[in-house]
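Shown here: the complex without one of its protein chains, the others still in place.
Up next, chain A:
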Amino acid sequence: MMYHLPLLTSSEFATYLLNGISQGMIIFLVASGLTLIFGLIGLINFAHGALVALGGYGTLLIADATGSFWLGLFGAIALVALLGLVLERSVLHRVYERPLLGFLGTFGMYVVIEELISFQFGDQARQIASPLPGYVSFMGATYPKHRLLIIAIGFAVALGIGALLSYTRLGMEIHATATESETAEILGVDSARVYTLTFVIGAALAALAGGLTGPVTSVSPGMGMSYMILAFLVIIVGGMGSFKGSFLVSLIVGQITAFGWLFLQPTYVRLGVFVAAMVFILYKPRGFFGKPEVFE
């Protein structure tokens, strides 16, 4: 269904622009953990969606119990990171050499965790109270403070992970292990430790995404999977394993989604994003910044 092409005022434009950025940041926060894990380990981690949901529910429960959103968020991140550590050390490290088993195994984990959440808390969506309620004025528009918080944290995470990968010893070890783990070993790098740390960081990012977006979109057992579909699109178009590709494409998808709603119903906008991504991948199979070995 087509809408009339509207003329935007500056305040409307600012609102759509900020909506696009915040939507892009939510997608990025989910995609960043997936990208790290895929880029290093080559594992397509379906369980990531369940970790997002656990982050949301963990934040909700701890915030309810303590009255502090931030305690809830950081507590959930710590608990989900710990769960990530247990999953990686107990099961996942055994399937790194077997991608199909890894794919099926993590999908199984997703289903089990989602069903457990559903069994325990029901299927109804629940709202988390924002630590920053209210609105701010921006270019004549009023905009929710929490969405600006998501934008700020999204940029901070992008800069932080970018700096970790580019300027730290761990970043070099992640690069070395992802490129050739046997060579990393003869340089004294404990590749198993690097895999574990990366998986734990990815799990923590999933929990951050779940907890942070709770006040905007509410939390529900299936919340992770709805983000995962867009997150997979982002990491494919950005280039499998490319962190900067995920960031760039998340922002593009966010803007297309936000401004697309001016012209089309949300369902058609989403459909258009997937069709555009499919056409793009046909012409550029590696995505924007993908490594050649992923597809060749």
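Convention: a contact is a pair of C-beta atoms (placed from the backbone, for glycine too) under 8 Å apart; a residue touches a chain by one contact, two chains touch by 3 or more; residues count from 1.
We take it that contacts and distances are computed from a predicted model.
The listed choices are "Branched-chain amino acid transport system ATP-binding protein", "Succinate dehydrogenase flavoprotein subunit", "4Fe-4S dicluster domain-containing protein" or "Transcription initiation factor IIB 2"; the UniProt protein name belonging to the chain that is not shown reads "Branched-chain amino acid transport system ATP-binding protein". Of the listed residues A:E88, A:E114 or A:E173, the one in contact with the hidden chain in the full complex is A:E173. Considering the full assembly, A:S191 is the residue among A:T59, A:S191 or A:T257 that touches the omitted chain. Listed residues A:S10, A:T142 or A:T183: the one in touch with the omitted chain is A:T183.
By the touch rule set out above, chain A reaches the unshown chain at residues 169, 172-173, 175-176, 179-180, 182-192.
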